[in-house]
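Missing here: one protein chain of the complex. Every other protein chain is in place.
Presenting chain A:
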Amino acid sequence: MQRRSLIKAFTLSASIAAMGMSWTVQAAETIKVGILHSLSGTMAISETSLKDMALMTIDEINAKGGVLGKKLEPVVVDPASNWPLFAERGRQLLTQDKVAVTFGCWTSVSRKSVLPVYEELNGLLFYPVQYEGEEMSPNVFYTGAAPNQQAIPAVEYLMSEDGGAAKRFFLLGTDYVYPRTTNKILRAFLHSKGVADKDIEEVYTPFGHADYQTIVANIKKFSQGGKTAVVSTVNGDSNVPFYRELANQGLKATDVPVVAFSVGEEELRGIDTKPLVGHLAAWNYFQSVENPVNEKFVADWKAYAKAKGLPNANTAVTNDPMEATYVGIHMWAQAVEKAGTTDVDKVREAMAGQEFDAPSGFKLTMDKSNHHLHKPVMIGEIQDDGQFSVVWETDSPIRAQPWSPFIEGNDKKPDHPVKSN
């Protein structure tokens, strides 16, 4: 079975290569698609694979004849983990390359940086990563999770009997908008569950922070006061030294579990995961999910990585933002087919209610009004092979609440996108 799907994947990629050759001939009839991910700098660990996943999905769509009878032509730019450069590259994609849609960004600060550009020039951005909410732009579709689709269920799990019945929470994050807002929401949520301020500790580190000695020592000290869990919103390659320090200082998952919102299969490739077994991550998809769509997705990706000679292709893995990228591109293509044009305003209308059978094993729906996907929530435990085993999941996809009810004043915000300026 596996071999057969692998063969299928190979023939698929072979036909993709054949398609690639014909591109140059009909270059005039392509639809340009922008890809805006950091290929260097501190975020490259996470974002590079999204670029490759986007290219694979585009190849897949082209192999089936493209969109509106035209082939998609990817335009890849590298904003180099430099937030202002995101805005610059975004503007270049819209004005110079005239792309129909852009798939990109990981950190919220990069999304905030390009947002004014996309609103000014009426571009279309698909954002594939879990984020803090508090935003709903008519020019962005959010295919990652809002806090109620990731952070809050994760903390609820930690408080449950199976999750270890944690009483104290150590909120550790990188110092920028996503961790700060998420932790603000979590603090309000924990208050509503009767957790006092003295049982919540909030700590931030700069991007690219590499020395976690003091922080791990503090986590240890904090955990003496009762059953503790760490909620980590550490982003990028800082995770490697953080987990290494945890292991070296002997802090085990059975004593103090760490649940991470930005650590997936891709990030774990840089670490020896044996000392990390039992630590958790909350996502809407894991590579280990068992269903036919996912089996094909993973096999296609592995074959693609081999065929393209990506670095470390033999250990290629899929993760949640990659799945969100894949779903986003397919939904956009469906919406364009439905609208019959790539015009941003028409595509935006056609996006409402789009459905797609996602590798997570659920039929995901784009919400009719709020530009967010309905997503299932899963909690996975790190295994010694760098994969996650799902220990808890929701029965059905949940609707996103980008305006979290745990932040004051959000009840007055409209449930449809409004330009931010």
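The rule we apply is simple: a contact is a pair of C-beta atoms (placed from the backbone, for glycine too) under 8 Å apart; a residue touches a chain by one contact, two chains touch by 3 or more; residues count from 1.
Keep this in mind: contacts and distances are computed from a predicted model.
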Per UniProt, the name of the complex member that is left out, chosen from "Cytochrome c556", "ABC transporter permease", "Response regulator transcription factor" or "Basic membrane protein A": "ABC transporter permease"
Touch criterion as defined above, residue of A:L85, A:V203, A:V293 or A:A352 at the omitted chain: A:V203
Selected from A:T95, A:S192 or A:Q249 as touching the chain missing from the view: A:Q249
Touching the absent chain when the full complex is considered, from A:S40, A:S369 or A:S420: A:S40
Residues of chain A (touch criterion as defined above) contacting the omitted chain: 39-42, 44-45, 48, 161-164, 175, 203-206, 208-211, 213-215, 217-218, 220-221, 224-226, 237, 240-241, 244-245, 247-250, 253-254, 257, 269-272, 275, 278, 311, 381, 389, 391
